[in-house]
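A single protein chain has been removed from this complex, and every other one stays in its place.
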Amino acid sequence: MFKTYKRKRIEILTDSALVPRMIDLLKQADITGWSVTRIDSGGTPDGEWQRDDITGASSKSMILIVANDQKTEKLTGLLAPLLDSYRLLLTIGNVEVVRGDRF
Amino acid sequence: MFKTYKRKRIEILTDSALVPRMIDLLKQADITGWSVTRIDSGGTPDGEWQRDDITGASSKSMILIVANDQKTEKLTGLLAPLLDSYRLLLTIGNVEVVRGDRF
Amino acid sequence: MFKTYKRKRIEILTDSALVPRMIDLLKQADITGWSVTRIDSGGTPDGEWQRDDITGASSKSMILIVANDQKTEKLTGLLAPLLDSYRLLLTIGNVEVVRGDRF
Amino acid sequence: MITETLTSPVILFFILGFLAAMVRSDLAIPEAFAKAMSIYLMAAIGLKGGVEVASTGFTADLGWAAFAGITLGFLLPIPAFYLLRHFGKLGSLDSGAVAAHYGSVSVVTFVTATEIFAARNIAPEGYMVGVMALMETPAIITGLLLARAGMKQSTPATAPSSTSNLLHEVFTNGSVVLLLGAFAIGMVAGADGFQPIKPLFEVGFRGVLCLFLLDMGLIAARRLLQSRQLTVRLVVLAVLMPVMNGFVGVALGTLIGLDPGSAATLGILAASASYIAVPAAMRMALPEADPSIYLTMSLGITFPFNILIGIPLFGNVAQMIG
Amino acid sequence: MITETLTSPVILFFILGFLAAMVRSDLAIPEAFAKAMSIYLMAAIGLKGGVEVASTGFTADLGWAAFAGITLGFLLPIPAFYLLRHFGKLGSLDSGAVAAHYGSVSVVTFVTATEIFAARNIAPEGYMVGVMALMETPAIITGLLLARAGMKQSTPATAPSSTSNLLHEVFTNGSVVLLLGAFAIGMVAGADGFQPIKPLFEVGFRGVLCLFLLDMGLIAARRLLQSRQLTVRLVVLAVLMPVMNGFVGVALGTLIGLDPGSAATLGILAASASYIAVPAAMRMALPEADPSIYLTMSLGITFPFNILIGIPLFGNVAQMIG
Partner (left out) sequence: MITETLTSPVILFFILGFLAAMVRSDLAIPEAFAKAMSIYLMAAIGLKGGVEVASTGFTADLGWAAFAGITLGFLLPIPAFYLLRHFGKLGSLDSGAVAAHYGSVSVVTFVTATEIFAARNIAPEGYMVGVMALMETPAIITGLLLARAGMKQSTPATAPSSTSNLLHEVFTNGSVVLLLGAFAIGMVAGADGFQPIKPLFEVGFRGVLCLFLLDMGLIAARRLLQSRQLTVRLVVLAVLMPVMNGFVGVALGTLIGLDPGSAATLGILAASASYIAVPAAMRMALPEADPSIYLTMSLGITFPFNILIGIPLFGNVAQMIG
């Protein structure tokens, strides 16, 4: 049988233009694996937006990361002060993975 | 240190044509933040489908929402009767977020 | 009132070229519902990649599945030996769903 | 005319796409590209129609053709609904949704027919583009009324979108706005104003239509392969309804005095089933109706039928009775 | 010139898109298609400019125009910043970000102006494409310096991206690289080398511009509808700044001896606000600035203003004083 490990599943929703900056932060938190997907539209109390590739300034991406508790803690610490000014959305959930040593 | 809050992470998988209707329901549940991403293909016992932008009628989207328990309860109540007839998929998971008062 | 059921939310991140193979495995695990979305870029310790539709060989997809514990167990068993050689990422989380008998 | 049709590259690309999907090839046209071609084709035909009307002016024929088109749009769903309900054994929701598709029109069937009729020297009048745009939406209204009348007793959990919402959706539908907008631009710009942008909209037109039909062939065949709800009765109706509607259209067109090309075009408009405006509207207005029924009938059967048989058929009929 | 402008199909497509979004039509251009058109337009104008310069050679005029353009790029954000800060009541971060947009240029405004001036027989010189490319980035630097000077006291939690990073980003910006690269290719290839690829880049040009402006109309109107931060003062500035900058540009162009078409083009470049290079750079360099302010002002107000009024206005002014 295979063994599963408890890890964190982190989602960061951010402007696509800021993805490289976020990846720098991931690396600072010793995280070396991530996946990015585009978000097409969304809404906030201020209004709604659609992805628009012409300006590039109003398109958002979701960064998905699986990491252990320690790296998650470190990343959250790096992100927390930026959440408001950068308009990030950060969620942290629990998942089980198989090859635990990879994360 | 920063404090984290327990919130619900809700996913609604729906036809892209029905996204505006779903957003109306979100607003009825006092939810003001959401993110939508396109789904490219999928399958059900009835068969498989691929996204197709010509008719627009066979493309699906995922709406992602972070909300507190009370709003989640309200939304689930609004959605439950529609799940079958609208062919929705609804999942509710637990996540931790940093700025809890926003959700 | 409506009742909710505990189910597993499974994510498989894989090369888009391997999605049909994965779907064969889902069917072997009696799973008949799934959704696929494209991933746009990502990184590993070896380097970073961007989706590229010309060769098709460097584009990745995420398969999302909601399933009960038994099917999840079966699927994980089928996937575990492939995780390394196919470079898959597999996460399993807990969610609540409304129409539990469907999964 | 049928064999001539079958050796035209436009049609051959449709067949190529259809066969490729049937042998389960992984050939795929990126959707953004398909959508872009659809927008290009609509802008091009709208412009050309508008430029033509700018030179001919509003004639009585135009008025009659528009009136005939709108009338067909409102009325054709009614017999379709009863056939679907009683011969097709569909519920009233699904019957209303399908009927709306057959009362409305298919832009690409229209474009292909125009090309083929032009090659046969029976090009329709420019205003037929406008008639097509006007025929896109009336059937949506009839289809919804029929569906709701049939299901009066059972109230859905939440009210379907309000009538005003729906009317808004119907009249601001992207394809209607684009077709009528480009038509208006063509009329304002006239032949002179059109000159500088003509190269793009004329040079590329038939080639883009080829690539678009390649994609439609793929989509049509994949619909057929993936469908499980399709009964023999529904297949019969997906062929019978275009034949019936097409004859009605040609006859009406000839009756009001249109030239054979325009009458044949009115026929093929009546025969065609919507694949853009109506599916989206039905998904919003009747979310409980099963989209795989109307999409498979419209795209999987009626569309190929019209492209391969309907167009030459109604062309011949119009020339005979015209 | 304004009424002539308003009946050109290029402008009419912009108006169609604007109106369609205003009545909340679901008309949408796939983004990949819009991006593709943007790349096509930049490659085409870069090539054409380069081919022209290959035949005329580097002239003193060219040098003066380039110098004037770069100077405008560096200096125009300064008065803009003070207006935004004191009349517009924006913070220094947002003022700097907006000012950078107005110092930089809008490619599609340039292209549209070139088309309209050419139709009025005052086509600008080919090298103006190069001038435009050079004007894309200086304002970014000035805007950032202004923003940072204003917020010296408050240190952001993490350092914004380092200056070297930023300069790299600014000079390797995709649109700058493409414009200057295509310009260089045009110069190397010359008229002969351009011949075989000319068909694509010339035949389709105006038609593609129509469809692109259709999309810009949709984007502009949707920006306006979705914005909530827009104050009356900001609306005033979004019209005032292009008028001011445009007059400065035309005057400077005339002063250094450019022909009326090129002077008018320098004017419209000064008047235009960036919608590609600068928003992306600001999002990276000043993530705390609110993108909805600069995008709404630039795309929602200044862009339509320039397309509908600025272009004919500066064309007339340049002809009068030229």
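To keep things simple, chains are lettered A, B, C, D and E as they appear, and every chain counts its residues starting from 1.
We take it that contacts are C-beta pairs under 8 Å (C-beta built on N, C-alpha and C of every residue); 3 or more make two chains touch, one makes a residue touch a chain.
Treat the numbers as computed from the prediction; the structure is a model and nothing was measured.
Contacts of the undrawn chain with the visible chains, over the full complex, involve C, D, E.
The residue touching the chain not shown here, chosen from D:77, D:138 or D:204, is D:204.
Residue positions on subunit C in contact with the hidden chain: 15, 17-18, 20-21, 46-58, 78, 81-82, 85-86, in rising order. What subunit E contributes to its contact with the hidden chain is residues 30-33, 35-36, 39-40, 43, 47, 168-169, 172-175, 177-178, 181-182, 184-185, 188-189, 193-194, 196-201, 203-204, 280.
For subunit D, the residues touching the chain absent from view are 7-10, 12-13, 16, 19-20, 23-33, 36, 115, 119, 202-208, 210-211, 214.
The rule is short, and it goes like this: only the chains that are shown with their structure count from here on.
Between subunit A and subunit D, the least number of touching-chain steps is 2.
Compared with subunit D, the chain whose C-alpha mean position is the greatest distance off is A.
Averaging Cα coordinates per chain places subunit A and subunit E 33 Å apart. Measuring from the averaged C-alpha position of subunit B to that of subunit C gives a distance of 19 Å.
Multi-chain contact residues of subunit B (touching two or more other chains): 37-38, 53, 93-94.
Contact with two or more other chains is made by residues 30-32, 35, 280 of subunit D.
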